[in-house]
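Heads up, one of the protein chains got dropped from this complex, but the rest are sitting where they should.
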């Protein structure tokens, strides 16, 4: 009953075009996140090379890589949701009888949607404030901060989209609540295949 | 009423003691006002305190004002190489028309100054002394503040950016050849174990950073007259203590480094002027490019004797 199982079970779509489209966007977002991580490897190694081999100045790399990691995290959110990779503890769902499980799944999804919407909304204002002030990071590189801050509304917005898709999937029974087999219980999960 | 005060330092730091002193004095005045201090970034990260203060989400902070230089370019003048010559000069600057202008900008963000204060710093070199610009040529350096990074780069140093907490490690492994930071950071991070030479803030020091205790103005205005008086009296006492401690810290750093067998170097007036010339071509120039009103403010600051 570990939330983060090593197997990948992407969000099922059941042929629904909306779910397919949202899943596709989440996948693209995930690819962008992975690329940002790969680019960070390159930039960091370039920085070490400039400093250690050429004895040169490394002004923007540390800051740039940090912002890239924030962006990778934010863009990764919808994709990891799509892959069911956000770790959770499904103790209560397994204790509940099957008919109550769907209700709990809906509540959990709605609450998650609410808090992510909150982060999206205030994240947008956080970004807009920096845009409005023309705020910079005040380092020698001195980038405009609205650029890295943009990752917040963007990431939470796409995450919201995938969560809505998941809500649709549970409502229309494209996916079982919590991705659990209909008959699954706590006892099954612990002693699974025991006998 | 209860005021929440945020800052980034540990409880042993002089800046915590300043906040504590204000808190204690206000408590002693018995005007139904308490200050709750959140040290060590336990509420906000160091660089992320200005906006919450402006919005009133925290009532007071102690902040190196140049941290907010990305919001208000004028604040960068509070950490400019060679602008402040020594602690007494800094104290006169606090009372000058220049500071009035800076406070006017803060007032636009609903912020006022409770306690003025500057802290000084110096340079430390792993193998050799850093006193003149030619000493940093080809060295990997870490500096505290954008303007210092610009000046050092102008003198031919290579700049590696890292937090002051990383200096010790980076010097030990050889990533860094020299560093510039405040006297208190040099001591608290035990940099004396890693360097051969230390250039403390002496008669001529380049690095002075304005680190006042700030308060949200609307919150202050909302206090009773009694509470306001108690707060301002406490702040005045703390300001005198801050100045005295700031001077003492430089002497203490010099002593600690010397006791640990580190060579102590002094910067001469000539070397100070050479640095300032480079700073004018780099840090000052970059500052003026970013600000239409910059020249007037800079002239005001330079006019303080």
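Per-chain residue numbering starts at 1, and chain names A and B are given in the order in which the chains are listed.
Everything that follows uses one rule, which is that a contact is a pair of C-beta atoms (placed from the backbone, for glycine too) under 8 Å apart; a residue touches a chain by one contact, two chains touch by 3 or more.
Following the convention adopted for this analysis, contacts and distances are computed from a predicted model.
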Chain excluded from display, named as in UniProt, from "Heme exporter protein B", "4-phosphopantetheinyl transferase family protein", "TRAP transporter large permease protein" or "2Fe-2S iron-sulfur cluster-binding protein": "TRAP transporter large permease protein"
Residue in contact with the excluded chain [from B:174, B:222 or B:251]: B:174
Hidden partner chain, touching residue among B:193, B:226, B:266 or B:281: B:193
Which residue of B:32, B:48, B:244 or B:299 touches the chain not shown here: B:48
Given A:20, A:54, A:92 or A:171, the one touching the chain that is not displayed: A:92
Chain not shown, touching residues in chain B: 36, 38, 42-45, 48, 51-52, 57, 162, 165-166, 168-170, 172-175, 189-190, 193
Sites on chain A contacted by the missing partner chain, in the whole complex: 1-8, 30, 33-34, 37-38, 40-42, 44-45, 47-48, 52, 62-63, 65-67, 69-70, 72-73, 76-77, 79-80, 83, 85-93, 104-105, 107-108, 111-112, 114-116, 118-119, 122-123, 125-126, 148-149, 152, 156, 178, 189-194
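Convention: only the chains that are shown with their structure count from here on.
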Chain centre separation (chain A, chain B; CA means) in Å: 39
Residue numbers on chain B that touch chain A, as the complex places them: 51, 66-71, 76, 138, 140, 146, 149-150, 153, 157-162, 175
Chain A residues touching chain B - in the complex, by the definition given at the top: 51, 55-59, 62-63, 129, 133, 135-140, 142, 145
